[in-house]
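The other protein chains are all here in position, but one chain of the complex has been omitted.
The first chain written gets the first letter, and so on, giving A and B; residue counts start at 1 in each chain.
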Amino acid sequence: MLHLSATLTRGSFQFQAECGLSDPITGIIGASGSGKTTLLHILAGLVRPDSGRITLDDAVLFDSDLGIMVPPHQRRLGLVFQDCRLFPHLSVAGNLSYGERLLPPGERRFTSQAIIDLLELEAVLHHRPAQLSGGQAQRVAVGRALLASPRMLLLDEPLASLDWRLKNQIMPFLKRIRDVTRIPMLYVSHDSTEILDLTDRVVVFEDGKVIGAGPVLDIIGDPRVLRQLRLQGLVNILPLTTLSHDSAGGLTHLRLRPTAADSRTPAIISGPLLDTHTSGDIQAMLRPEDIALAGSDIKGISIQNQVPGRVVRLIHAPDRDLCVVDIGIPLVVEISPNAARTLGLTEGNPVWCLFKSSALRYLEQLSDVSHTPLKGTELR
Amino acid sequence: MTKEYHQTNWEKPFPRFPLACLLALSCLLPAGAIALDGDRAAPATITVFTASSAADVLASVAKKYEESHPVTIRFSSAASSILARQIEQGAPCDIFLSADQSWMDYLAGKHRIQPGSRKDVAANRLVIVTPVNRPLAIRMDKGFDLAGAFSGRLAIGDPDHVPAGIYAREALQTLGWWDPLKNRLVSAENVRAALRLVELGEVNAGVVYLTDARSSGKVAVAGQFPVTAHRAIRYPVALCVTAGAKAGAFLDYLTGRDASSVWTAAGFISLAP
Partner (left out) sequence: MTWLSSEEWVVLGLSARVAVCCAAAVAIPGIACGWILARTRFPGKSLVDAALHAPLVMPPVVTGYLLLMLLGREGILGGVLYRHFGISVAFTWKAAVVASAVMAFPLMVRAVRVAIEMTDPKLDEAARCLGATPLRTFLTVTLPLARPGIMAGLILAFARSLGEFGATIVFAGNIQGETRTLPLAVYSLMQSTGGDAAVLRLVMISILLSFGALLFSELLCRRYARSGRGLD
């Protein structure tokens, strides 16, 4: 459990945050310069706040009143920087073991081999950082932080300098870390998609201040939060499982995996054709503005996906309305205020969600998603 | 099971062993100062601080002396000014040989020499030299126009602090040659440098000691200044106040008849009785 309250003034930038973080993984969302990186640096001890108090579990890391300031090397918080910051004079193996070497063997939570397997770094162990691709370097940076057995992993926009393809490649690794290592994570990004792919618990920053904290759907009602989320790309993440491939039709059929126990039959959704050999679980992204609502299902229309659901919430924003529809998972739909009135949408109404199969965007290569559990003896 | 990863030199933290060696070495230096203190070495060592111009002669005399006496004689040769200042600061010196009286007077005033031991060991003469292939015919008296007799500059030791230069200025002033020449001077850092300038033909004339002229095969003596033109060029020698027991005997030898042939052979005028 991390408690933080801190204020910091640097020139015209004023930072002020107060939050408690106890989830396995919390996303920090906000525009560039809104204070997200400052938060991580304050937590790590690289920046000293003007005032405040930081506690992690039962340890006090900072207290301006009592004059306590634990230096970074004693905080055991693994900070993964946006620019990797691998040591150029050490090989990958040397970088990985840098923090690990400083710990007494009894305090090391992971074996090197376990992390190397987790992040698939075997092939580049003897390379120098300069020889690595952006994605490989970022994985090494994460592995290095993990091997130092931190109490918490702080990731500062780790995918910012990577393109879409590389991001998709690394996401599975981050999910593995989330699921397998069970180290609490703070994930900073200006891209909501990355975060929402990993978690729905977020803290939203604007101009150096926290404007909302909690599950996305809970805080989405606040207009400021909503504006920030939409600016940073609010999206729906659909957890799906492949059913069949229709090469002739150019479609893959997938089943929606509902979040809660649901008596209804899970919805079937069609998306762009995947490689016919792929099968298993996959996440897909669907933008709220790509979904249309209808009072009933419509025949004679090219739109492939028509999913029934129930209106859970209506949120009014200055220029658009948001409608949260339960189709097995909560789906955020963006419609014009006119449309809301015309359809007579109210909470509890049944409604149909329409979206084209091409609006679905898969978030990772199926081949990277593996649920092969790590060999039990390697993970202490 | 953790694998053993092949570690290059760069994997290891800054090598501890060389670091330790470096640390040890830096600590050894003051320790070495105590352990290897040179002044606690052979008690039968005589240290002579000598002006550079007499260094060769002294070396020859010392060699002869060492053949028949169980002592080691070591020299430090530099400009008389530097030597005097070093002695003033407590340099471990037994005998001081200066190229002019003023520095000996200086140390006498600071009570750094034993006044009773002071003697003039040798004398020198001042001459005008030219490159050997460009001789000059001159008369060493007031009536002669030296400035008009050659073109270009005149090389002398720096008249502000080099003894040879001081003598040269005095001599030139006495003969009335200073004013027309004072803007045509090359002031060398020491008399040897002035000699070299003449040897190399960089200047057409220079003022040096007779001993310097004799030792060089590349200059011709155009004329010798009369002894009345300048203060006597004497080489005073004395025992320092911190002189060891054996130094006195060597001083006597240096200024005595046995050594006078060495002085004369080098071109000095021996003042041994």
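Definition applied: a contact is a pair of C-beta atoms (placed from the backbone, for glycine too) under 8 Å apart; a residue touches a chain by one contact, two chains touch by 3 or more.
Only a predicted model underlies this, so the values are computations on that prediction, with no experimental measurement involved.
Enquirer: Give me the visible chains that the unshown chain touches, in label order.
Expert: A, B
Enquirer: Decide which residue listed in A:R109, A:R128 or A:K167 touches the omitted chain of the complex.
Expert: A:R128
Enquirer: Pick out which of A:G11, A:P71, A:P105 or A:G300 touches the chain that's been left out of the picture.
Expert: A:P71
Enquirer: Return the single residue from A:G99, A:G271, A:P288 or A:G309 that touches the missing chain.
Expert: Of the listed residues, the one touching the omitted chain is A:G99.
Enquirer: Mind pulling the chain B residues that touch the left-out chain?
Expert: 10, 13-14, 19, 22-23, 25-26, 29, 32-34, 36-40, 47, 49, 52-53, 55-56, 74-78, 82, 85-86, 89-92, 190, 192-193, 196, 215-216
Enquirer: So that we can see where the missing chain sits, which residues of chain A does it touch?
Expert: Where chain A meets the chain not shown: residues 44-46, 71-74, 76-79, 81, 83, 85, 87-89, 98-99, 102-103, 127-131, 144-145, 148.
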